[in-house]
Every structure is written in structure tokens, then in C-alpha cells.
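What follows is subunit A.
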Amino acid sequence: MTKPSLPDAEELLAALTAQMRPHVTAQTGLVGIVTGGQWLAERLHRDLELEVPHGSLDVSFYRDDFQRKGLKHQVTPSAIPFEVEGRDLILVDDVLYTGRTIRAAMNELFDYGRPASIRLAALVDRGGRELPIAAQFVGTMLALPAQYNIELKRDAQGRLSLALQQP
Partner candidate 1 sequence: MKIHIKNGRLIDPASGTDAQQDVFIAAGKIVAIGAPPQGYNANRTLDASGLVVCPGLVDLAVRLREPGFEYMATLESEMDAAAAGGVTSLACPPDTDPPLDEPGLVEMLKFRAKNLNQARVYPIGALTVGLKGTHLTEMAELTDAGCVAFSHADAPLTDTQLLLRALQYAATFDFPVWLRPQDAGLARGGVAHDGQVATRLGLAAIPVCAETVALSAILLLARETGARIHLCRLSSAEGIDMVRQAKHLGLKVSCDIAIHHAHLSEMDIGYFDPNCNLTPPLRSQRDRDALRAALADGTVDALCSDHAPVDDDAKQLPFGEAETGATGVELLLPLALKWAEESRLPLAQGLARITSDPARVLGINAGRLTPGASADICIFDPERYWKVEAKALKSQGKNTPFIGFEVKGKIRCTLVEGQVVYEC
Partner candidate 2 sequence: MFLSSNPQLNKHGELHHLLSIEGLPAAILWQILDTAQSFVGVTQREVKKVPLLRGKAIFNLFFEPSTRTRTTFEIAAKRLSADVINLAVNVSSQSKGESVLDTVANLAAMQADMFIVRHGQSGAPYLIARHVGEDIHVINAGDGRHAHPTQGLLDVFTIRHYKKDFRSLRVAIVGDILHSRVARSQIHALTTLGVPELRVIGPKTLLPSNVDNLGVHVYHDMAKGLKDVDVVMMLRLQNERMQGSFLPSPQEFFKFYGLTADKLALAKPDAIVLHPGPMNRGVEIDSDVADGSQSVILPQVTFGIAIRMAVMSILAGN
């Protein structure tokens, strides 16, 4: 089977930004899921000229596979630099797949307060959902065989790209 070809991350980000622009306000809180979602959140925050500083979530303490896999070695502190209570939030992640990471992220967000709403922006939606989770803003849909993983990379100049990882 030939290796699937991947779209250009920068182009996808431009498309995502354009989708989101009509739907953000001065109060919108952007939260990126580490690490890829966090990079995207930084760029979106700048390009959408949002006022409220963006946050980041590690979700390690909310994952459903702790018993099997334990804690990952590099846990980074989550940081939400705004009041969650009553705010419209947008979660940002690089790849939406089973939906379990988003479930964990929502549980973590709710421990900060009760948001008015949560929407999801994903650069790539590769299907394969195991939970009833959907993204409102999507860069592209991409069908991938199960044995492949894709990840977002960032070079020294800050340029984003997608890479294939064979498990």
C-alpha cells in the first residue's frame, strides 16, 4: 500500500482561521491541548486578534487509559489564564480521532468552572470516533488506515507541517 499523502498544515490553518473568524468575540476563550493544539491556539489567537489570553490543557490527569499506560514522563502544567465560569470556549487540537482526548479535556475544563459553551476546532478530522464527539471547525477530513498516526510538527521558524508516524 502506498503511503498516504498529507495536506499542507499552513494551508489548513488558514482555512480553519477563516471558518472561525465570524464566530469569535472579544470574550471568547481559546484553549489548546498540548502540544499540537497549543501551537495552533497560539497562531489562531494571533491571527484572530483575540483579546482574552489563550490557555493550554495537558489532560494527563483526566485520561481514561491511566491504568494501562501510567503517567507520561513529561507532564506539563495546565494553565487557564481566564475565568471559565460563563464563558464561551473553543478547544483546539491538531488531530481529532477517537474523541477520548476531547472528553478528558472537557472534564478538565469543567473542574475550572461552568463554561457557557464549548466548541471544538481541529486541524485534521480523521474519523474513527469511539465517543459521540464532533468538531465545529475542521481544517480537513482525512481518511487514514488505523496503523498510521499523524502528528503536527513545528520547525525553528515556527512553520507548521503534518508528518506520518508508523506505529
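Candidate selection criterion: all candidates are chains of the complex that A comes from, given by their letters.
The definition used in the following text is that contacts are C-beta pairs under 8 Å (C-beta built on N, C-alpha and C of every residue); 3 or more make two chains touch, one makes a residue touch a chain; residues count from 1.
Keep in mind that this is a model prediction, so the values were computed, not measured.
Asker: Using the touch rule from the top, find which candidate among 1 or 2 meets subunit A in this complex.
Answerer: My answer, from the options 1 or 2, is 2.
Asker: Show me the residue ranges of subunit A that touch candidate 2 in the complex, using the header's touch definition.
Answerer: The touching residues are 58, 60-62, 66-67, 69-71, 73-79, 107-108, 110-113.
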